[in-house]
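Removed: one protein chain of the complex. Kept in place: all other protein chains.
When the chains are written out, they are named A and B in that same order, and each has its own residue count from 1.
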Amino acid sequence: MTDTMKHTLLFVFVGVMILLEGMTDVLFFSGSWNSALVILNMGLISAIMAIGVNIQWGFAGLFNVGIMGFTALGGLAVVLVSTPVIPEAWSSGGAGIVMALVMGALTVVAAVMITKFMPAGRLRALVLAVVMIAGFFVYRAIFDPSVSSVEAINPALQGNIGGLGLPVLLAWPAGGLLAAGAAWLIGKTALGLRSDYLAIATLGIAEIIIAVLKNEDWLSRGVKNVVGLPRPLPYEVDLQNDPSFVERAASWGLDPVTASTVYVKAGYALMFTVVLLALLWMAQMALKSPWGRMMRAIRDNETAAEAMGKDVTRRHLQIFVLGSAICGIAGAMMTTLDSQLTPGSYNPLRFTFLIWVMVIVGGSGNNFGAVLGGMLIWFFWIKVEPMGILLMELVTSGMAEGSALKAHLLESASHMRLFTMGLILLLVLRFSPRGLIPEK
Amino acid sequence: MDLLNALVALTNFVIVPGLAYGSQLALGALGVTLIYGILRFSNFAHGDTMAFGAMVTILVTWLFQSVGLSAGPLPTALLALPFGILGTIALALFTDKTVYRFYRQQKAKPVIFVMVSLGVMFIMNGLVRFIIGPGDQRFTDGERFVISARTFKKLTGLDEGLAIKTTEALTVVTAVIVVAVLFWFLNKTRTGKSMRAYSDNEDLALLSGINPERVVMYTWMIVAALATIAGVLYGLDKSFKPFTYFQLLLPIFASAIVGGLGNPLGAIAGGFIIAFSEVTITYAWKKVLTYGLPDSLAPDGLVQLLSTDYKFAVSFAILIVVLLFKPTGLFKGKAV
């Protein structure tokens, strides 16, 4: 069997699994097209995230463990771009907040300038401390009252700065931009240090981003969540009330409720597939371009590349920003799909380390591998729970009814998910360390 | 008198909790730094190793409590701790034998070990949730306070009380003992020295007849013990929840890196630096300042620099500042 055939079969396998999920309810399948499409949609988004990480790790060996943060920034972009404008928020405190943020930024810039241009010594440390502390208090003095006035506006529903009221699809590239901006800042600091500290920097920043989203109520309502975000597709209720849609559904032999949910989810699937294919195509083009060849040359021998006059840090920064932007886009897509932003639900196991499992299992350095890994691992992530319950029922079938162990085992079956992900990762790392679709 | 009150308030709300939290972080960071120095990778499963150790200890504690065994005023968990350590050592050695050793034989690059540790992290995380569930578990018993706020007020006649929880005192005392034993082991014993030698220069260690597998075995045993102790102390002081332990990874890594990865002394210093910066920056200083400053200057607000949810941000900011000025950490990151 040739490699191409094997790889195609792997994709076919994932496809068949999702089809079976829709068609039959034997074993762990649910037999619901709705569920199949839900898996497919998040699988497509996961595949996009995996491409972003694969670009960083596969092409440049950058170990990013802050994927969660970039995804969350994408989500924030959806709120900031697509929710309606709240004029009162801007008139009462918006300007103050912007001014405070500018002040904060200026303080940081001033601090950087001082460290750069003043001779090292006690004086510099003193000036630096004074500027930083003064800057912080000025920032808080402007920031705090503005924030409380913004948060006071209709707190049950809004209490935040609102958005721009633009079409939600614009939020996807905006999410990419936001993530790229953050990545630039992180990369500039962490990659510029004498030896790079990217992993710990991204790990920390991701937590900070989530902390900001959870606490800065003026921005995205914090843990109160933003719900009912605008969506690019019609609402199911509207479809069900549309006579022509009901008629068409009837002609396929579907009831209106099922038809409308499937219609909307299929619509998302289509849009996500378009984005995925576009990004995949671009990633493939980039990989084959002189730029991609240079990236791989740097990866395989950094010293030689440096000797040839390549600015390695700059290239690394470039690719880090690009990869993070892709994660940001995926994050925006995910928030659009959920049509809500819930900062409390971001968890590094799910949003950072699971993506790593996808990349490693799929094949680091291969974009198709990343896509496969994204879809496959997501399928397992969802289906391991029913599989676990099935397994536990089998294991406990011989046990006495009402035994404590049996109850515990059945109850804990749902926790097998993390265990299984670890097992899959270890098995792949051991027996197929380059992943299912290895880099050529 | 006001100054005394301010001092007591400071001790009560900043210094005592900071010392306890710092000790817990230091013990965690020591484990990370030992693995980094000797096995040469950052172990992402460390938080979950701590959770596993704490879990075994909790289960044994419950067993002891159910048969009525107790340590008097001290938490029963102290009696269960040795069993927790043994269980975690068994798990660590089993993991090494079944997972990590293969990669050593392959002479795999450290970053591959990092990925492997991600897999181990998932498995341990799942295992702990599978056995004890994802929820909060409390297992502290015995005397709650060494000094309660009320007793302190009665004793001294001050307005401010100073409360020292048993678990806090226990944490600091245990940490001091453990660190002293560890340093004695690393610096004075033949095995300890061979571990440092292996960390310093693997090739030369081999040529000197040091058996790497033995060094690795001892390292895992020590790290498992450290992780269990840190996990149990943290759980006693706060509470046990698997996800919290996983999240401790960031401050623990930050401590180890701030101090200089691979340097045990640095790990301890780093632990306290991170702990105290978190506590001081997220503490509402109103009380202390009201006592400490003349009435005209007394603050109106809470004088809290940042909300407590930003404690991760604090660890991280400290980390960046340190790395900007000292790229290898405060104590030059070198051999164990």
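One rule holds in what follows: a contact is a pair of C-beta atoms (placed from the backbone, for glycine too) under 8 Å apart; a residue touches a chain by one contact, two chains touch by 3 or more.
One rule holds in what follows: contacts and distances are computed from a predicted model.
Chemist: Assuming one chain is omitted from the figure, identify its UniProt name from "FMNH2-utilizing monooxygenase", "Lipocalin-related protein and Bos/Can/Equ allergen", "Helicase" or "ABC transporter ATP-binding protein".
Modeler: The record names the chain that does not appear here as "ABC transporter ATP-binding protein".
Chemist: With the full complex in mind, choose from A:M103, A:V168, A:I200 or A:V262 the residue touching the hidden chain.
Modeler: Hidden-chain contact among the options goes to A:I200.
Chemist: Given that one chain is not shown, which residue among B:Y36, B:Y234 or B:Y291 touches it?
Modeler: Of these options, the touching residue for the absent chain is B:Y36.
Chemist: Among the options B:A77, B:I123, B:V179 or B:A197, which residue touches the chain absent from this view?
Modeler: Missing-chain contact among the listed residues: B:A197.
Chemist: Using the document's contact rule, name the residues of chain A that touch the chain not shown here.
Modeler: Considering the whole complex, chain A reaches the absent chain at 57-58, 60-63, 195-201, 298-302, 364-365, 433-434, 439.
Chemist: Of the residues in chain B, which ones touch the absent chain?
Modeler: 36-37, 40-42, 103, 106-114, 190, 193-194, 196-197, 199-210, 253, 257, 261-262, 334-335
In the analysis below, only the chains that are shown with their structure count from here on.
Chemist: Can you work out the whole-Å distance between the CA centroids of chain A and chain B?
Modeler: Spacing between the chain centres: roughly 30 Å.
Chemist: Of all residues in chain A, which touch chain B in the complex?
Modeler: 61, 63, 136, 189, 193-195, 197, 199-201, 203-205, 207-208, 211, 214-215, 347-349, 353, 356-357, 360, 412, 415-423, 425-426, 429-430, 433
Chemist: List the residues on chain B that touch chain A in their complex, please.
Modeler: Interface residues on chain B, with respect to chain A: 42, 44, 99, 102, 111-112, 114-116, 118-127, 129-131, 133-134, 243, 246-247, 249-250, 253-254, 257, 305, 307, 309-310, 312-313, 315-316, 319-320, 323-324, 327-328.
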